[in-house]
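There's a structure below that I have some questions on.
Excluded from the complex is one protein chain; the other protein chains are retained at their positions.
Per-chain residue numbering starts at 1, and chain names A and B are given in the order in which the chains are listed.
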Amino acid sequence: MTYVIEGKKDSWQVVLGLEVHAQISSKSKLFSVASTNWGSDPNTQVELVDCGMPGALPVINEYCVDQAVLTGLSLNAEIKKMSIFDRKNYFYPDLPQGYQISQFEHPIVGKGHINIEIEGKVKKIGITRLHLEQDAGKSLHDQDIKNSYIDLNRSGCALMEIVSEPDLSSPIEAAEYVKKLRSILRYIGSCDGNMEKGNLRADVNVSVKREGEKLGTRCEIKNVNSIKFIQQAIEFEAKRQVNIIENGEKIIQETRLFDPNKCETRSMRSKEESHDYRYFPDPDLPPLIISDEKVNLLKEKLPELPDEKKNRFMREFNLSSYDAEVIVNDQGTAHFFEKLVKGRDPKVVTNWITGEVFSHLKKINKDIKNSGITPEKIGSLIDLIVDEKISNRQAKEVFEEYMKSMDDATTFIEKKGLVQLSDQSEIYKIIDKVLSDNPKMVDDYKNGKDKLFGFFIGQVMKISKGKANPKLVNELLVKRLKE
Amino acid sequence: MSIDNSTVKKVAKLARIEINEEEETTLITELNNILGWVDELQQVNTDSVEPMLSVFNESMQMREDQAESNFDNSQILDNSPESNAGFFVVPKVVE
Partner (left out) sequence: MNDFENLSISSAIEGLANKNFTSLELTEFFIKKIEKHNDLNCFITSTFDKAIEMAKISDQKIKENETRPLEGIPIGMKDLFCTNGVRTTAGSKILENFVPFYESTVSNNLWNSGAIMLGKTNMDEFAMGSANTTSFFGNVKNPLGSKVNKELVPGGSSGGSASAVSSGLCLGSTGSDTGGSIRQPASFCGLVGLKPTYGRCSRFGMIAFASSLDQAGPITKTVEDSALMLQAMVSFDKRDSTSSRQSIPDFSDYKKLSIKGKRIGIPKEYMIDGLNSDIKKIWDSGISWFKSEGAEILEISLPHTKSALPTYYIIAPAEASANLARYDGIRYGFRHNADDLNDLYEKTRGLGFGKEVKRRLMIGTYVLSAGYYDAYYLKALKVRKLISQDFEDSFKKCDLILTPTTPNVAFPIGEKQTNPIEMYLNDVLTVPASLAGLPAISVPSGFNSEKLPIGLQLIGKPFDEISVLGAGAVIEELRGF
């Protein structure tokens, strides 16, 4: 389904391109040995380069180069044998050198692509390039009426800027693209994908056009730091542009900021002033040469990526495309699934993961990897159901409590006295009691009121306090009523 | 290519250098002289010549990813004209 904005006069399409900034999960910064730890006191993780001291010189972190190459490989992209670092010149208080070391004409990674899935359809999104650059420091504007405060702890941290082709055409596509990218980055470990900490953030280029028209003038929304905000920002900005054009005015190419509180974008005057960045090759850094040997070594390190894993899960475990997508999206979940599914029914395992386990994780606000939940813990519970020791319903009812306990499933069930009642004669006793207590209903049932079957089941379960094996109750009740 | 006062103003703005009118007049002359002089490079045939980025032709040495802490906050801020609570302080930036 195409995303269309209905203006007063025409229907409009949106054209979107994303520049995603991903902070590399390295111990030290791109060109300095300062730590990248998050949340330290201001200006405590600052080396000479990071605060632009006279005579300071950059020295590149090999780990960051490797992560850029790995990421390039996982984006099906061309790794450039030679790339060059440039200086991007502009004045800003959190840019201590007066320039950002970035890559302009010769990035480390060239063209590639990733696939996203929208309503079961696969769409290929082109990657224009990936380059390495320094992050800026942080300016705090709300500490003081007259002043801004500058913290350079983030200054010089390694960023990968991943630029997409303008292949995205709806907010949901943009969201799926970022989700997929984040999933890939997490799989290979090059970025933790944490958008709240700003470790992953996107600049969104938005333009609108009528069908069949050429690309319109675009606006760039800077630094959007959640997937929800990306969608909201696009929706607002596209409508804003449609209104402007339909009123006979022109879009001015500019940088805008998304305000999540007002859910709108507004012009960033300060960044507008001059866009002459005067890029030139940084004379402090020789060209970066990537050997074939390095690329081959890194290729071997590349894990199975989400798409490959998804295909394998569909093939090996007969999962639906939707289930497989949900499970492989997070690498931890995929690992968990693979351990849990060993010797168990994939369908049951999938239902438990996407059902109870996911809602539990949401409650405790953790991902599966650091939740403390083990496949053994969930597995032993599933096994009890399959072995008909407890019912599925029972298991779901006690799930939260079970997650809190330290016991394995068997011990837990025993302590709770939850063992399923599967003794035929015991069940017959309960059935007989229910039938003799309700003679009228038995008559009605026999006269064709089939619905009452459910009532008898419910009564049996109630009397057994939910312990009776539902399958058995069903069987025996049918037998008795036929008698 | 000749430099007029609007170019000088624009370049001074880019370089964040305040110049007064007198300096502006002098700079117009001087920059025109200098740029006129370097313009003789246009006569050099550089077809099929690769730009020389550096005379240094050894491969770039890379660093292992080890974090160090060589300076504390007071050293970093020691030379600053204005600081507060561990931060550098500047006049309010409008975004």
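Quick notes on this one:
We adopt the following convention: a contact is a pair of C-beta atoms (placed from the backbone, for glycine too) under 8 Å apart; a residue touches a chain by one contact, two chains touch by 3 or more.
Model, not experiment: these values are computed from the prediction.
Of the candidate positions A:Gly17, A:Pro42, A:Pro96 or A:Gly193, contact with the hidden chain is made by A:Pro96. Within the entire complex, the positions of chain A that touch the omitted partner chain are 48, 51-60, 87, 89, 91, 93, 96-99, 146, 148, 150, 276, 278-280, 283-286. Hidden from this view is one chain, which touches chain B at 1, 3, 7-8, 11-19, 23, 27, 30-31, 33-35, 37-42, 44, 46, 49-56, 58, 60-61, 63, 71, 75-76, 78-82, 88, 90-93.
Just so we're on the same page, only the chains that are shown with their structure count from here on.
Each chain gets one centre point, the mean of its Cα atoms, and the points for chain A and chain B are 40 Å apart. Of all residues in chain A, only 26-28, 33-37, 41-48, 51, 59-65, 84, 91-93, 139-141, 143-152, 257, 268-271, 274, 276, 278, 281, 283, 285-289 touch chain B in the complex they form.
Chain B meets chain A in the complex at residues 13-14, 16, 53-54, 56-73, 76-77, 84-95.
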